[in-house]
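Here the complex is missing a single protein chain, while all its other protein chains stay put.
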Amino acid sequence: MSELTSPSSGHIRVDGVSKRFAQADGGGTVALEDCSFTVEPGKLTVLMGPSGCGKSTLAYLLAGYLDLDVGRVTIDGVPVQGSGPDRMLVFQETALWPWMSVVENVMFGPLARGVMSRQDARREALELLAQFGLGGFGERYPKHLSGGMKRRAELAQALINRPKVMILDEPLRGLDVMTRELMQEYYMQLFERTHCTTLFITSELEEAIFLADRLLFMSPAPGRIIETMEVDLPHPRGFETMETARYLEIKRRATDVLNQSGAFQEV
Amino acid sequence: MGAVLRSRKFWLMLAGYGLVLAIWYASVKWVPLKSFTRMPDPLGVIREWMSPEPAYGISIFTAAYYKHIFASTLRAWTAFALALGLGIPLGILMGWSSRFNAYAEALVGLLRPVPPLAWVPLAILLLPGAEAAVVFVTFLVAFFATTLNTLVGVHAIDADHIRAAKCLGATRRDLLFDVIIPGALPQIFTGLQIAMGAAWFSLAAGEMIAAQYGLGFLIMDAYNLIQYPTIVIAMGTLGLMGFISSAVIRQTGDRLMRWRLEATGSAR
Amino acid sequence: MSTATEARHGGLSVRRAGKIYDPGGAAVVALEECTFDVAPGEFAAIVGPSGCGKSTLLNIIAGFDRLTSGEVLLDDAPFATSAIAPPPGPDRVVVFQNGALFPWMSVLENVIYGPTRQQVLTAHAARDKAMDMLRRCGGLDTAAERFPGQLSSGMQRRVEIVRALMNEPRVLLLDEPFRAMDTVSKAAMHRHLLEVHALYPKTVIFITHDLEEAIYLADTVYVMTTRPGRIKRALRVSLERPRSRDMLASQAYLEMKRQVAADVHEEARKAFERGERELA
Partner (left out) sequence: MNAASGGYRRRPLNWRGGLAVGAFLVLWELLVRFKVPGIATVPGPIESLVVFWNKYATQAAYWQSWLASFRRVLLGFVFAQLLGIPLGLLLGTRDRFRELVFPVIELLRPIPPLAWVPLSILFWPTHEFSIVFITFIGAFFIITINVFDGVRAIRREHIWLARSLGASEARIFRRIVLPSVLPAIGVGMTLGMAVTWNVVIAAEMIAGDNGLGRLTWEGYVSHTSTVVIIGMVSIGIAGYLSVLVISWLERRLAPWRD
């Protein structure tokens, strides 16, 4: 597995970020209010919160898709300016371009920035797809792939650009529980190979604990970080990690945090 | 209301209308080409349209104007009603039983490519009088749009709704009225709006070719009698009546399908 | 295993059920030699990977599909065989995966639809029973006049369960009802379903991918193999009722889960790999 990222870079600092969406009738909804946290380089940080608490808004702000009007976001000390290949976001709904073959989707980044010739880009894209178990699917259209396979193709599409940070916005939402568990294991193995700084967003508690080195809890809307929890489960983590007493202990503490945050009332 | 007045959108809209009128006026007045100078100018049209004693007898104050409007509207809505009355049941039947659909879809497929206005000569020959011919042609175009969209609506119904109703003891008749019709209604109304728009398109042509009165006839009549401002008045009125008819259908749809408004309207 | 006294009937026995689909000549064996029994009033969960025939089984019991071989008995009377295909009916009501409330009817109209269509109750009696049931199932009577589109997915699912129970079904069939929900609303729905099952004890067939959910809710958990679907093993759930969330941390629960999780995980992996091979 060629060294995909340098684990030392990708330190994210978020200070006092708020986001308000103005509506046509002059009113407005506050999605985020005074949101502050850090993401350690080379670590897998999980952002956990109820649906509708502004998690995706935060992801879009970090990726540079939404304008930052209140607060500061820096990566390795440099303030974030617009979007770029250093911060790759994998959307909740797959965003592979349906009219391009899978390999073309993956090659798009390097070719768009002109950092590789077409042959090199194709070779590396195919090699990466093979490592993600999609060896024979390069020439297929995205719609011929299953949900799990599309996710892996999107990871290849992002990682070929050697991002400093990977942001994943509830990537496993909508998958059935079993495929989900298999994909959770897959992400863990991928992270343990690349150590790419990752911010993983989810509303599933077990998933959050299984993946996280550090767990951030978000309050219901308007979203704020209300609690941080270190998850010292040993690596490599696998399917059986979820049976260990340590895991259950963390799960119990995390459930208490969620109860206090009022995240459990019926939305 | 204040917000709308201040919004950029409103002023740009006005600017757009103003620009078009200005270009129209300038080109008619100052472009030395005959094809431009023959054109009626906007001020002349508006003056004619609004004046109590219009030079050519057609303005918002004259009875003749409303006689033409009434004739066209009556034809359009008669044709539309026929299309609705025949198209919806046929569309539902085609969606409901695949065997019937196999027969019907082939016949529809046979007749549909023939542009409705190509029927005008045959319609005049076969049907008693030009009136029936114009209404028939208008009906034809609305009928195809209604039938096909009703068929799409029936096919788009969620199979779980049908299965749920069966679980709850619904008979075939119950299924039709409790699931099929309400489920297909949104797509049926899409079809009805397309049908009404298409009806006014065909009506204008039919009236221009074969009618003795109505807005389409008025356009050709005004052209033949070199009453050019009246051409534009009739064109504008046709557009307006088409727009109003579609709006009426949209409103009826919203009222009949309150559940769609309530759901999308209210934040969950 | 608690057998609720009121549930006099609703016993279901599946005897060597088989189902073969024949899309374009390539015979697909969905079910083969599938056998298990559900006692009256018992809450049975069926766990298996996608494509293992769980839904096929449900469709056969509900009357949307027919058996190729074997038979199904309802209260010990032969009910479905390769020859007899029972029509859907109010004695076996399905709560669908993506919800099937009629969006164009109010909550109340949805709930009284069954009994009024079968002329089992007058409109007035149906209304009273419906309001009573809605009130007891989480105070849903306040939403009686609203349209399903205005409710949260959790509330819609509860109304759909009430709509099913209004018909006093012998068997309640739940097809992965909480699949699309996140942890928070799923936990609330589990609590609700257990309360409703205590109030209105019926035989329940609960289809799911989620082993944890199955053990937490059911009296018996049947693990199905990937296609062709067969019962791989049955697990008697020893947790007493009423169930509570802290039981999920108890040793008894963990032991049961450990026994079955390996099987379920293995079937999931096989289905996942076969799925990808078929796409290749």
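As written, the chains take the letters A, B and C, and residue 1 is the first residue of each chain.
Definition applied: a contact is a pair of C-beta atoms (placed from the backbone, for glycine too) under 8 Å apart; a residue touches a chain by one contact, two chains touch by 3 or more.
All values reported here derive from a predicted model rather than from experimental measurement.
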Notebook entry, point to check: Who does the absent chain touch among those shown?
Noted result: A, B
Notebook entry, point to check: Of the residues B:26, B:50, B:114 or B:159, which one touches the chain left out of the display?
Noted result: B:114
Item checked: Hidden partner chain, touching residue among B:20, B:159 or B:248 -> B:20
Next item on the list: Over the whole complex, note the residues of subunit B touching the chain we left out.
Entry: 8-9, 12-13, 15-17, 19-20, 35-36, 38-39, 99, 102-107, 109-110, 113-122, 124-126, 141, 144-145, 148-149, 151-152, 190-191, 194, 197-198, 200-205, 208-209, 216, 219-220, 222-223, 228, 231-232, 234-236, 238-240, 242-243, 246
Checklist line | subunit A residues touching the omitted chain (full complex) | finding: 63-65, 82-85, 87-89, 91, 93, 95, 97-100, 108-109, 112-113, 141, 143, 161
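Just so it is clear, only the chains that are shown with their structure count from here on.
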Check: Between subunit A and subunit C, what is the separation of their C-alpha centroids in Å?
Finding: 34
Check: Which residue numbers or ranges of subunit C touch two or more of the other chains?
Finding: 152
Next item on the list: Please set out, as single numbers or ranges, the residues of subunit A touching at least two other chains.
Entry: none
Checklist line | Residue numbers on subunit C that touch subunit B, as the complex places them | finding: 62-64, 87-90, 92-94, 96, 98-100, 102-105, 113-114, 117-118, 146-152, 163-164, 167
Checklist line | Touch list for subunit B against partner subunit C, complex | finding: 158, 160-161, 163-171, 174, 178-179, 182-183, 185, 257-260, 262-264, 266, 268
Check: Where on subunit A is subunit C touching in the complex?
Finding: 50-51, 133, 136-137, 144-146, 148-149, 173-174, 176-179, 181-182, 203-206, 239, 243, 248, 251-252, 258, 263-264, 266-267
